[in-house]
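For this depiction, one protein chain was excluded, whereas all remaining protein chains were kept in their positions.
By letter and in written order, the chains are A and B; residue numbering begins at 1 in each of them.
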Amino acid sequence: MSEARPPSSNRALLWAGVAVLCAWTLLPIYLLALGALGGREIVSQWPKPFAPLGLSLQTLGTFLAIEGVWRATWVSVKAAALTMAMALALGVPAGYALARFRFRGAGAYRVLILMTRAFPVAILALPLTVSFIRLGVYDTPLGVALVHAVLATPFATLVCASLFMGIPKELEEAAWVFGCSRFTGFLRVVLPLALPGIAAASIFAFVLSWNEVFAASVLTVRQRTLTAYLLSVLSESPLHLQFAGGLVLIVPSVLFIFLVRRRLFAMWGIGNR
Amino acid sequence: MTKGPTTRLRHSAVLAALTFAWLATPAAAEVVFLSTQLRPIESAQKLRSEILKDFPGGAEFVTEQPPQLGVHIRAEQQAGKPVSSLIGALHGELQPLAAESLVPLDDVLETLKDRGLNPGMVEAGKLGTTKQMFIPWMQATYIMVANKQALPFLPAGADINALTYDQLAQWGANIQAKTGKRMIGFPAGPTGLMHRFFEGYLYPSYTGGVVTTFKSPDAVAMWTTFRDLWKTVNPNSTNYGFMQEPLLSGDVWIAFDHVARLIDALSRKPDDFVAFPAPSGPKGLGYMPVVAGLAIAKGAPQAEEAKQLIAYLTRPDMQVKTAKAVAFFPVVKVDLPGDIDPGLKLEIDAVQKMTSAKNALVSLLPVGLDQRGGEFDKVYLDTFQRIVLRGEDPKAALDRQGQALKRIIAETKARCWLPDKPSDGPCPVE
Partner (left out) sequence: MREPKALPYLLIAPSALFLTGLFLIPLAQTAVLAFQESGGAWGLGNLRRMTDELNFPDALANTFKVVLLAVPLQLVLALGMTMALRNIRRGRDLLVWVWSIPLGISDLAAGLVWLAILNDQGWLNSALFRLGLIAQPQAWLTYETPAALLAAIVIAEIWRATAIVFVILLAGVQLLPKEYEEAADVFGATPWQRFFRITVPLLKPSIQTALILRTVLAFEMFAMAMALGGRNFPVLVSEAFNAQYFSQDYGVAAAYAVLVMTISVAATVLYLVALRVPAEQR
């Protein structure tokens, strides 16, 4: 790295800032975990302890033993995976078109995409209920994923478009000179460079589906996704169970982001090439 | 070079098609029992693990928010292949479904003749038709609970079992004067049942009606008094959903709520709390009994099993088990055993005192509002928000909210229900 290192007082300041930001992110989750693992009594305890003493898995156990939680988790995974697949299948080509071509209708298409993000989901799902029933996808993970893909595709398209814009056209043109077609050129040159970003877009899609509540509640009866299931039971449950539910919602996303952290890091890596 | 991706594409297309086919198949099912009651996670869990688990063939208990029940059932039926067989819901929630979505259960009732089902409730189960549309399942109501620490502050001469709203206000004021804290609590949060307090308790007690007297001078006086009472109410009340929690944590000493939403405090610390009837107003002690019924959906995939499940759930031993597990009371003639939970005992005694009070005034859940029950509740909650929380002039606020109430009644043509006097046409807002 050719950059001169900043003076050491600045470094200390930098690290202090970094530490504060890490605490800011992690401390609330830690406290929720205390609430979820502190058993029933923690809710009425005053003042509350900050040290992880007397933890028990009892509340969490009660929570996970609730009928339907595991099935709902599985439905969530299926719906999220489908959403991710659909968002990528639709978003990558569209993002490429927006980034590389200037064509009549591009503006209108952009507006369509932005409108999608600008509309409250819950209400969109209602007119869809009837058509979904007719199509036989009501109360299936696929039905939920279809609506979630409406939300995730614009995400994927926008992120992909800005990724492809950032990859110099010259690289691709060089590939064509060496005999690649547009498609193979894309596969061999553009895609590898954009892959980390596309991975990020897939996380968006997955997490978006994982977290979305209302379309999922409206479009399912028994095949509830975990979030929809929790919404229906949590809002009317005692606080300690709510905390446990919150923790159960958070842990998978923490793990999921941990799994792709190298991808997130790789995005940074390219910048330093 | 070009072959590779194409083959791969074809493979993934086949794979995708297979995956879609697998994902689009709904799971195979037992009797699906859809209910607006016992939604709280612990209640639902107890019903599943203590009551439904012994039902031969098994049953799957699914909960739904009351306003969504109709939408849900109709959506299933439009699809041509309903999923839910048995429906458990309140009287007023089942009524809009009666005409199109439920099957008559006269044959089931016939087989349950020896159960000693409460005759009034069986009659209510006709839902205004000539046929039996639901079988009573369980009942509940709303009462008050107080922490024993609050008892020394009771106003002089007040009997906790025959309290008036004025005495309640004085009680709260006494506590506030001595401790500096506002210790009365109401479940006025988004998941709380505060609207039932207005519809079934405050309005009947002060005006003798709910709809007809909505903006009467009595109502104006009532809201003015209640606004004063609210000065001694814990401001967190607009966040509370279940009063058992703030009671247990000590945030609140005196609370009003549904029996099933108080039981946790009473059964975990029966020695710390007392349960007592709701207060009375100038027109009597308004209270709201709640009846939940069991109905079978038209085109139910497991209609026979659902009928067996009705018979199972109304068995005397199951009724006792239900009361013990979730604090909803039996609808059949049955003696509760002596070994019941002390918290439940406290509740039963309080309910007993309330229903047998000389000035008791029964108010029913709204009837005939079709899908507009939610809007009806909102009228009362909005009035509360305007007058009590925002300090608007009661008369003006009532006139304004009265318009909304009139519109709902006019559009649904709902007739008056108790405690309002029967009406020929739509219930008038006088």
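For this structure, a couple of remarks:
In the analysis below, a residue touches a chain if its C-beta (ideal position, glycine included) is under 8 Å from a C-beta of that chain, and two chains touch if they have at least 3 such contacts.
Keep in mind that this is a model prediction, so the values were computed, not measured.
Considering the intact complex, the chain excluded from display touches A, B. Screening A:T59, A:S202 or A:Q242 against the full complex identifies A:Q242 as the residue touching the chain left out. When the omitted chain is restored, the residue from A:L55, A:V77 or A:I250 that touches it is A:I250. Remark: the omitted chain is touched by one listed residue; of B:Q65, B:N118 or B:S423 this is B:Q65. Although one chain is hidden here, its contacts on subunit A can still be listed: residues 1-4, 6, 14, 17-18, 21-22, 24-26, 28-29, 31-32, 34-35, 43-50, 86, 89-91, 93-94, 96-101, 103, 105-106, 109, 112-124, 126-128, 146-147, 149-150, 153-155, 157-159, 162-163, 165-167, 173, 176, 182, 197, 200, 203-204, 207, 210-214, 227, 230-231, 234, 239, 242-243, 245-246, 249-250, 252-254, 256-258, 261-262, 264-265, 267-272. Contact between subunit B and the absent chain runs through residues 65, 67-68, 71, 188-190, 235-236, 238-240, 249, 251, 371-372, 374-375, 377-378, 381-382, 385-386, 389, 411.
In this text, only the chains that are shown with their structure count from here on.
Of all the residues in subunit B, the ones that touch subunit A in their complex are 1-2, 5, 16, 19-20, 23-27, 29, 32, 34, 39-42, 44-45, 48-49, 60-65, 72, 75-76, 78-79, 83-84, 190-191, 241-242, 244-245, 248-250, 264. Across the complex, subunit B is touched by residues 43-44, 46, 65-67, 71, 78, 82, 85, 129-130, 133-134, 136-142, 145, 181, 183-184, 187, 221-223, 232-239, 241 of subunit A.
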